[in-house]
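For reference, the structure I am asking about is given below.
Then we have chain A:
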Amino acid sequence: MVEPVLEISGLVKNFGALRATDGVTLDLRPGEIHALIGPNGAGKSTLIHQICGTLRQDAGTIRFVGRDVGALSVAERAQLGLGRTFQVSSIAPDFSALRNVMLAVQAKQGSSFRFFKPVMLDHSLIDTAMAMLERVNLGARARIPAAELSHGERRQLEIAMALALGSKAFLLDEPMAGMGPEGSKSLTRFLDTLRHEAPILLVEHDMDAVFALADRISVLVYGRVIATGTVEEIRRDPTVRTAYLGDHA
Partner candidate 1 sequence: MPMLNRENLVNLALAILLIAVPLIANGLGQPFYITLATRVAILALAATGLNLALGLGGLVSFGHAAFFGLGGYVAGILAAHNFSGEPVIFGLGGTNQMWVIWVVSILVSGIVGLAIGAISLRTSGVYFIMITLAFAQMVYYFAISWPAYGGQDGLSILVRNQFPGISTMRPLSFFFVCYVILILGIGLFALIRASRFGAALQASRQNEVRVATVGIRPFRIRLTAFVISAMLTGIAGALFADLNRFVSPSMLSWQMSGELIVLIILGGTGRLFGPLAGAALYVVFEYALGGMTERWQFFLGLILLLVVLFARGGLIGLLAGKAKHG
Partner candidate 2 sequence: MTLALALEQLLNGIQLGVMLFLMAAGLTLIFGVMGLINLAHGSLYMVGAFACAAVAAWTGSFWIGLVASLIAAAAAGAIVELVVVRRLYDRDHLDQVLATFALILIFSEGTRWLFGSFPLYLDIPPLLQGAVSLPGGAEYPVYRFAIIAVGAAVALGLYFLISRTRLGMRIRAGESDREMIGALGVDIRTLYTVVFALGSALAGLAGAMVGALQSVQVGMGEPVLILAFVVIVIGGIGSIKGALLGALLVGIVDTLGRLLLPQIVGLFMPLAQAGPIGGAIASMLIYVVMALILAVKPRGLFPAAHG
C-alpha cells in the first residue's frame, strides 16, 4: 500500500468537560479526495484547527509527509506543504490578487528576509504568481484589490495561493459554502482536476459535491469518526443513515 500523505491517529481534544475530538483516526492517500462530513457541531472545525496547528491536540499524533507535525506551528506545517483554504476566505484585503499570490510564492522560495529588491520588479515572483492565477481562471483579475473580489473569486484566490505553495496536500474547509449553483458546479470540476496536483481533504456540507468528488468519505459525529468508506459504502452504511444521512437519503 502507498504511504498516506496525511495520517491522523487517536486524536483527542477536550474543551473542559466537552470532548470535541474523540480518538479520531483517518488518513489521506496520494491522488484521492477524502471528504469529511458530519452535522454541525460534530467537531469538524476543531479537527481542522488541530491539523493546521492553530490548536494543539491533547493526545494522538498527526503525521504529514512522513513527519510527526503535532508540535509544529501553523507556518512550519505550511512550509512542509499543507495548503489550506478557509470557510470564510482569508486573504490580505489591501493587496491585489497578484500580490496575495506573490506572498505565497515568496514564502515557498523561503525568502521573506530580503529588504532591498522591489517585488514588483521581481519576475521570479510575478511570473509564478500569474501562472497560478491563470490556473484558477483569475488571470484577468490579477490587479484588482482582493477586497473587491467576489466571494467565489476569493475562493479561487485562496486555492491559487495553496497551489503556489507547492502543497503536498490540500485541506479545503467548506469550499462550496456561499457559492451559487453555477459556482459550485465549476468549482467541483476544478477540484476534480486539482486532485492530480495533490490529494484533498475536503470538509463539505454540499452532498452533491461530496458524492461527485470523493473517493472516500469519513463521517464525523460527536467528535468520533463513525464510518469511513467509499461513496457507496457510506450511502449503504446503516449507522450513518440513522446518525446523519437519514434526512438526505
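The candidates were selected such that all candidates are chains of the complex that A comes from, given by their letters.
As a working rule, a residue touches a chain if its C-beta (ideal position, glycine included) is under 8 Å from a C-beta of that chain, and two chains touch if they have at least 3 such contacts; residues count from 1.
Source: prediction; values computed, not measured.
Here chain A is displayed by itself, and among the listed chains 1 or 2 from the same complex, it touches 1.
Contact residues on chain A toward candidate 1 in their complex (touch as defined above): 52, 54, 73-76, 78-79, 84, 86, 90-96, 99-100, 102-104, 106-108, 111-122, 125, 145, 161, 164-165.
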